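We show some of the complex, not the whole, and keep each chain where it was.
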Amino acid sequence: MADLTETTPGWLAPEELESARARMPVLYVDAVPVRVDDRGEVTHVGLLLRIGPDGAVSRALVSGRVLHHERVRDALLRHLEKDLGPVALPRVPASPQPFTIAEYFPTHGITPYHDPRQHAVSLAYVVPVAGDCRPRQDALDFVWFTPQEAASAVVQQEMPGGHGHLLKQALAHVGYVAS
Amino acid sequence: MADLTETTPGWLAPEELESARARMPVLYVDAVPVRVDDRGEVTHVGLLLRIGPDGAVSRALVSGRVLHHERVRDALLRHLEKDLGPVALPRVPASPQPFTIAEYFPTHGITPYHDPRQHAVSLAYVVPVAGDCRPRQDALDFVWFTPQEAASAVVQQEMPGGHGHLLKQALAHVGYVAS
């Protein structure tokens, strides 16, 4: 769950963000980018390849904070564009109902989700993406996997913080379950 | 809920359909065609203008039977193409989870849904439509309404059998409620 410290007026300064994170849950969105065929069936799932602050290589969903006075669907679009580039053509769902919520705790073991920096609650959406995806920001690459590959142990172990778990929940929601 | 008696081998002959309809619930799909903006927010709802067997003018959602050995998403696509034409470019949702189910009974008053011909249970989906819609078959016209217009008393009273009710449920699902 990467997010930059935005510097636009009205947003949180780094030390304020730090302080708020210690006091109240931070609202996030998680997007699972997918390719769908003409019938709407998911054929691929897209994952970001990242290098974390500790140098560890990992794969991640598109994820980030909802800002003050920002609509949830605008936050989704902003993070999708930030991570996938300006011509990814994401199709944010018509309904605001997330397929699940993910509760990230700084303490391990409360839920499958973990974020050492903060208590974050994320609204999770499956987002079909129709255009070209070009990773930006801190991502090295963006790779499409079949649902089978995405649910495999190899990919799952590269997804820390519970993102592998959330990916499997998204796959179950669209009708795919790893055997 | 119009459907033609299909004549492909393996499908029901008219008298068989009649017989089956009297004995078990018939599986349907209902699609609420919508226009969405770049953020995925619904801006318009599309309704078919129909003349019923009794000559009455009415507005309807896209609706029809699921055939033997047909996937639900294929039934959705088939009825959308049948009613909106071949270049409507419907985006059937990635998840098979309907936003609700509508239980149509031949008897009035059991549910808000009524179909004099049969007991039908319909899986209902909101389907963004990106292309040109040209009504075919038995529809006279296909008209886009704003959510406010679609939920208005004028339009609602033109939607028999509970389709006005189902439309309002769809609007509530995407965040719009008539005041």
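By written order: A and B. Residues from 1 in each chain.
By definition in this document, contacts are C-beta pairs under 8 Å (C-beta built on N, C-alpha and C of every residue); 3 or more make two chains touch, one makes a residue touch a chain.
Computed from a predicted model, the values in this text were never measured in an experiment.
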Full complex stoichiometry in copies [only 2 chains shown in place]: 4
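The criterion applied here is as follows: only the chains that are shown with their structure count from here on.
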Averaged-CA centre spacing for the pair chain B and chain A, given as whole angstrom: 34
Touch list for chain B against partner chain A, complex: 34, 36, 38-42, 71, 73-74, 77, 91-97, 99, 126, 128, 173-175
